[in-house]
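Here is the structure we will look at.
Note that one protein chain is taken out, while the other chains of the complex remain in position.
Let's look at subunit A:
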Amino acid sequence: MGESSDDIDQMFSTLLGEMDLLTQSLGVDTLPPPDPKPPRAEFNYSVGFKDLNESLNALEDQDLDALMADLVADISEAEQRTIQAQKESLQNQHHSASPEASNFSGAGSLGYGANVAAARVDDLPPPPADPVLDLPLPPPPPPPEPLSREEEEAQAKADKIKLALEKLKEAKVKKLVVKVHMDDNSTKSLMVDERQLARDVLDNLFEKTHCDCNVDWCLYEIYPELQIERFFEDHENVVEVLSDWTRDTENRVLFLEKEEKYAVFKNPQNFYLNNKGKKEGKETNEKMNAKNKESLLEESFCGTSIIVPELEGALYLKEDGKKSWKRRYFLLRASGIYYVPKGKTKTSRDLACFIQFENVNIYYGIQCKMKYKAPTDYCFVLKHPQIQKESQYIKYLCCDDARTLNQWVMGIRIAKYGKTLYDNYQRAMARAGLASRWISMGTVNAVTPAQPCTGLKTGASQPNGQVPQAAPAASAAAALGDAQRPAPGPGPARAAVLGHRLQPVRPPAGAAAATSRPADDFLPPPPPAAWDAELPRRRPRSRRLAPLRAAAAARARGDRAPRCRRRAAPPALRPEPAGPPPAAARRPPVPPKRLDGPGLPAAGGSGEQDFMSDLMKALQKKRGNVS
């Protein structure tokens, strides 16, 4: 335990030192790892920049802030892990001690001991002030049957090993600074760690960009040199994909909407019922109703095995290493793309395998007509993800029209990814659905505080006959205003963070809200559905106007959320035993987006507070240097 706290101190000092470096010179070659122990320099580099110098210089002020917040989040996570480690070891001690102390009847006493241990996990440290404190799940309660001494030892050992591994794992996490190009030609830089999937990165970007989060948003990689591009599939590991890029690459990552991404799930009939000529295809295109679509999808994706769309036709193939294009008859099967050899029929037994999908990705070819003298511009390209330069191992195929191209690309993706694609889509849908719910809530919330200001007119409509009082409303507004300033009054702001249940009672506003909408609409999604539960906490950041400090704090808490989905609901969401007045309970959250951060530092644990003030110092230093 003593060791680990030393570790933390050491980590902090290293971090702060390095942050100074960062802020002063912007000239370091690598972003420093928070954990100094293993040499991690080689893991951190940036993508989308020629070198790291440039990458750091290119960062806008605000980007840098965000990056640092990311870093801080890492540190605080590491710190919390260590705290947890202490707790765990404590628990282990307790655990092993209790059966010996009260070992009069096997199972019962042990069960009791375990309960105590579990309870103490919650009680040991000062109750975390941060509502979304990233505590790892308390270890599962030990099995009820009595453990022998050896088993306990084994258990304790296993716990220790787990801890060590976790640390090791944490230390080895690879991180990339990725410059993402927006569709408005601006760029954003963000830190992507190696465990993040494209889905996580997208969620991250949703928060940064205030977009509508619909399912068409995607990460998109572009190879200017090869003139090819493709979507990241949502389940793909971003860092893994980017590590295949060469250091001097011109490749870029884009964040944009592409309706092709999930086209098959929106209009499955265009892909699955298409073997009857184009005219009819168009007809069904319009005719298919939602129910039929659903059953078609169910049939194709939910059976014992997925169904790959039947797809065949003549395509042009660019011959290996040559400039000429040859027309061949190709067929798509679940096992790969096949072609009909000369003089043969298209029965299965005669087909020759053109390519299998295991080791290749599918890309759109851009302007192949110009570059490769392709017959049309509707090209798709298959290549091993690691190939970055022109090579005879890259396969170029060319379709007659855009429709055919989209069918092939989608068909290949279905054959390659199978049901994963559908799962991705459903997650994206869930995400989009939630986002729209929150947006609608956000607009209502924005209205609510304003209501009292319109005076008595609104008051007349209140069912409980209370005359709205200007004063409390004004004070609430003042509190809101306060919260937006860097130095907040911790009281109201923090209450807002913790959620509506702790909200100080403000009858007029609450009543107004109650009339404007059924209360249930405002309740955050139920905590047990963890995916839902974390969104309310994360969403607020998307609109934050708050300065860096708030941002940093928010990050410190929220950014790790995606990885701790199994964890228990944050304390703030637990029902209070005392029970707040109903009016308060039904009150919609005051737009938390403006308030989420500032309460934290004051309330945080001692270590964190020190850390935050240090961070502030570092940042002020930086600001001084920049201006």
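Side notes on the structure shown:
Just so it is clear, a contact is a pair of C-beta atoms (placed from the backbone, for glycine too) under 8 Å apart; a residue touches a chain by one contact, two chains touch by 3 or more; residues count from 1.
Note that contacts and distances are computed from a predicted model.
With the options "EF-hand domain-containing protein", "Regulator of G protein signaling 7", "FERM domain containing kindlin 3" or "DNA replication licensing factor MCM4" in hand, the undepicted chain maps to the protein name "FERM domain containing kindlin 3" (source: UniProt).
Residue in contact with the omitted chain (choice from A:Thr246, A:Ser324 or A:Ser436): A:Thr246. Contact with the undisplayed chain is limited, among A:Val215, A:Leu296 or A:Leu315, to A:Leu296. Among A:Asn214, A:Asn267 or A:Gln388, only A:Gln388 touches the chain that is left out of the view. Considering the complete assembly, subunit A touches the hidden chain via residues 157-158, 161-162, 164-165, 168, 244, 246, 273, 275-276, 287, 292, 295-296, 299, 303-308, 310, 333-336, 338, 345, 347-349, 351, 353, 356, 359, 384-389, 391-394.
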